[in-house]
Structure formats: C-alpha cells, structure tokens
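Notes follow the structure.
A protein chain is absent from this complex, but the other protein chains hold their places.
Chain naming follows the written order as A and B, and within any one chain the residues start at number 1.
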Amino acid sequence: MARGVEPVLDLVDLNVHFESRDGKVNAVCHANLTIGKGQVLGLIGETGCGKSVLGQSVLRLLPASARMSGRILFQGTDILALPQSEVRKIRGQLIAFICQNPAEALNPVLRNGTQIMESVKINRKLPRRERRDACLDLLRSLRFTDPEFCMRSYPLQLSGGMKQRVLAAMGMSGRPSLLIADEPTKGLDALVRGHVIATLERFMEATSSSALVITHDLRFASRICDSIAVMYAGEIVERGPFDEVFGHPRHPYLQALIDSQPDRGLHVLKGSTCSLIDLPPHCRFYDRCPKAVQGCREAHPETVFVNSDHEVRCLRIA
Amino acid sequence: MRTNRNRLIAVSVVFLALLVPVVFSSCIFPHGNDLDMNDVLRAPSSRHWFGTDNLGRDLLERSFNGLRLSLGLALSIQVICICLGAVVGSVAGYYGGVVDRVYVLVQNVVMSFPSLIASLCLIAMLGTGIRTLVLALVVVEWVTYARLIRSEVITLKESDYIQGCRAIGASNARILSRHILPNVVGPVIPIFTLMIGHTVLAISGLGFLGFGVQPPTAEIGLMINDGVTYLTRAFWMVFCPAAVLVLYAVVMNVFGDELREWFNPQRENVVL
Partner (left out) sequence: MIVLAAVRRIAVSVVLALLIGLISFSVMYFSPGNPAAMLLHYRNPTGGLNQQTVEAYAERLGTNQSFFAQFGDWLTGALKGDLGQSFKTGLPVLQEFTDRMWCTFGLMLYATVLALTVGVALGALSARYHNRLLDQIVRHLVVVNMSVPSFCLGLLFMWVFAIELKLFPSFGYDGAWSLILPGTVLGIGYSGTIVRMTKSSMMDNLGSPYVVTARAKGLTEGAILTRHVLKNVSLPIITLSGMNAVSLLGGSVIIENIFGLPGLGNYLITAIKMKDFPVIIGFVFLMGLMVIAINLLIDMLYALIDPRVRLAANEN
C-alpha cells in the first residue's frame, strides 16, 4: 500500500458494546483496521468473536442497544460523528453491505425485482423506464441466464447462490468504494464457493472498490484476500498482509486455527471463548493458549509490530 | 435469570396467600347462604364489606364461596382435559397415520367452532347442572392439551435418543410413557395454570347466562346475573363479586405468565 494515499477505511480504536439484561456485552474492543484503495481485507475469526458486529458497525446497522466509540474514518470522514441522514446517503451509495445468510437477507414477501429496483432507484437518478433495464443489466453482469425470471420471481424460488448474486446486484447499483461482505460463503455448499469468489471479483472489477470480507473460512480467505486481520473475543490479535501473516503466524490462536484445517491434520483447539460480559483482565486467550506462560496472566497484551506491517497482540512477543 | 426467579417467587407467594381465603372459605365464610330479609340491598359497610344482595345474603362470603366452587371445578376440568389430551395427543402424534388424520380432523372441527356456543348446545341437550357443565367445558377444552402434546411428541419422536431407545428394543408403549411424556410436562405446566384462569372465567360466563351452576348455589357469574336487575339501585351486587373474579383471574394470569417465562425464557434480540 502506497503511503501518503488516504485509506478507504480506517478504524481507529473502535469499541462496541451492547446493553443487555445480563450486563454489558463487549463485542468489539480497541479495534484498529486499515483498508487501502483496491485492497481486500479478510476479517477472520470463529463464531461469536465480534467480526459481524464490527462489519455492521461501519454503517451503523447495529440495533439500538449498541453503543459505539472511537472513529470510523471512511475516506477521511468519521461516520460515527455524522447525523443519521448523512449515514443513510453513504449506505448503498458509497459503501455496500451484503448480509450473511442470503436465505434470510431478502424480504420473502416482495418480488426480487421490486427489491433490486429499490436499490437502483435510490442510487441512480434514472427515469422509471430505464430503471428496469438497469436492473436487468446488473443481473446479466452477474451471470444470470434468465434475468427476467429473476425479476418477477420471489426469493423462495431462487437457490442460495442466486440469492447471493441478487444481494450483490443490489450492492452494485451504486458506485461503492467499499464492499462489506458478511460471511459470504455461509449457508452455501463448498462447491458454490468458487461462484461466490467469482461474484465478489466481478463486483470489485465493476466498481473498483475495496472490500472487507468477514469470514471464518480460511480457504476462501486465502483465495481472495490481500491482507487479513484475525479476531478473538472482540479483539484483533494479528494483522498484516496475507502471505506474510499466513506464512509466519505469530499469535498462538492463528497458529492453532491453521493447524485445525483439514489439510493440516485437523488438530482441534480445546475449550471455548471467554464470556464477553465478564472479561478477564489478562490475555483473553490465556485459558486455551497452548503456549501460555505465567507472565500471560498478569497483564493485558497490547499490539506490537513484528514487521513493518505485521502486528500481533501477544505478551510473549513483546 | 436472578430477576426471573425472584419475580416468580414473589408472584407464587402472593398467589398462594390469596388462595388461602378461597380454599378455606367454607370455614372462614360459612354464612354465604344465610338469608336475612331485614338486611336486603345494603351498601358496603363495616358489617358487610361487600354489602348484601336482594335476599340479604352477605356478598363477600358468597363471592369466596362461589370462587371456591369455580376453582375446584376448573381444576377438575383441567385435570380431565390433560389426561384425555395426553392420551389422544401422544397416540396421534407417535403412531401417526390414520389415527393422526382422524384426530386432526376432530381437532379442526372443535377448534373452528365458537366454544361458548358449543358448550351452550351441549348443556341445552343434557340439561343444566354441575355434571353437564363439567362435560361441556371438557369437550371444548381438551383439544388445547391434545394439540400441544401432539406437536411435542412429533418433535421428540425424531430425536436421537428416542432412536436409540428403539435401537435397543424398547417397546413403543415404554418409549411413550417413560421417555417422551415426561419431557412434555415442561410446556404443559404454564398452559395448565393459564387455562385454569380461563376456565374459571368460562364457568362464570355460563353462570351469567343461566346455563352453569344453578341457584341457590353461590357462583360469581350467577351472582352478577342476579345483580343486573338491581344495577341502578345496588350496583355493588354486580361489581363486588366481579372485582373478586377479576382479581383472581389477574393473579392466575400473572402466575401463568411467570411460569411460562420460567420454562421458556424469551431471549432478547442481541446481535453477536
């Protein structure tokens, strides 16, 4: 990434917590992320680590019980400081968001065409007659063989992969500089993974956007990401260019994650994540860490740079 | 979780405390049927807290007597309904096939018809009285339990541990009685509590129309019906027994809701 060029997305000390009946749920703590122009950043982590919350927080899509602090700089502007009406202008137009679970991300009682036309209407100032053609063009660019059928049918008549592409079409209708894809391979067969990659690549080609791809699927990430960030229990524990981080993983969690892959021997990491309400004051990975030492129980690790752009949050490395 | 349990305990205590004057009303309030023609239609006073009716009977005592009767009837009715519903629902759900289809047809017919009218017709056919009252309400209400238990049984019978039971050769009857039915108890208990309140209200409704418990037995619906004639002169005849009825119905509904919350807690929509 060329220095001096403003990053598309820059998260500065982002914190997100939820007020719930059982207490304060700390979903994201002190997150720092940067995505440059044309870059694809993969956000990796297991279920419940907070990656989806982080993704949704960029566009302020979280429920009312969420409290956010820090800065979310999109092309220099802090989204958290904007009034609601300005955020709405960014949504769909400048930042596109594709929900996880395409099966439920489309409104089941409205036709697909209605929902796509809605996006086109907001994002492009076109007269009514041209809107429909624009929708059909979008669908064709995503390799729909029968876009007319797609338009007049309902979501339940489409396969999972097709629904995914409809969501992509809605996202493409603006000219977004950033795409946030939340778990794009979730709920889809492994065979379809290739199609999803193709869809995302087509999207970014058509819009020249950067992307934040949230996933737990390491294989998928390895095929599409330029850089990755690994999350654990709400914190980013390792970050850097993909090849560097994967070639030389430093955080024990990432190492365990890689080892647990089927082609590396399926070595399971025992235990489960700590509670996000009663957070331990020390390293959150301590209870499961195979390389923990006494010092790891005494302090909370901050991030340190291993290389010029490879960061790790681990007391043993410091 | 803690607040749930505390609330449940608090509500249970209130409920049980309120049950005492009802259950023991034959000892505490023995004068419910005593006529006193010198004391007719008296407004509530320190001697008669709820006033007296057109035959000089103390309304407070009568209300609690009536409530005791209604509560006892409601309890019996629910117990019969649960037994009937459990047998039919579990057999229909477990064995499926023709039995199940016949049951579903019966269920649809019973549920699709207004229950009050169905009860009225049964009472019309068999005459008034406590036995026909019980029968009329059982016929209308057993389906609630049968439906619930059937759907639970259908869900449970496909579960892994039931398959395991079958694999080791347990008979169907044994699986049903030992393994499936005990797990059905959970959802049934809160429904049972809520239905008791519902049945008490139904009994009073039928009593109000003259088709339930017959005079001179004390019953709140009947008392209210008597009171309507004197609504302009002695409104307490209607509203004091009604207040008792509503109070107990509220307590039972709150108790039932807390039980339901305890057994199936509703989780908030937290995104994670």
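Annotations
Keep in mind that, in the parts below, contacts are C-beta pairs under 8 Å (C-beta built on N, C-alpha and C of every residue); 3 or more make two chains touch, one makes a residue touch a chain.
Please read all numbers here as calculations on a predicted model, not as lab measurements.
Taking the complete complex into account, B:Leu245 is the one of B:Leu67, B:Ile82, B:Leu245 or B:Leu259 that touches the chain left out.
Residue A:Asn101 is the one among A:Asn101, A:Ser141 or A:Gln255 that touches the chain missing from this view.
For subunit A, the residues touching the absent chain in the complete assembly are 56, 59, 61, 63, 88-93, 96-97, 99-101, 104-110, 118-119, 122-123, 154, 156-157, 167, 170. With the whole complex as reference, residues 108-109, 112-117, 120-127, 197, 201, 204-205, 208-211, 221, 224, 228, 231-232, 235, 238-239, 242, 245-246, 249-250, 252-254, 257, 269, 271 of subunit B touch the missing chain.
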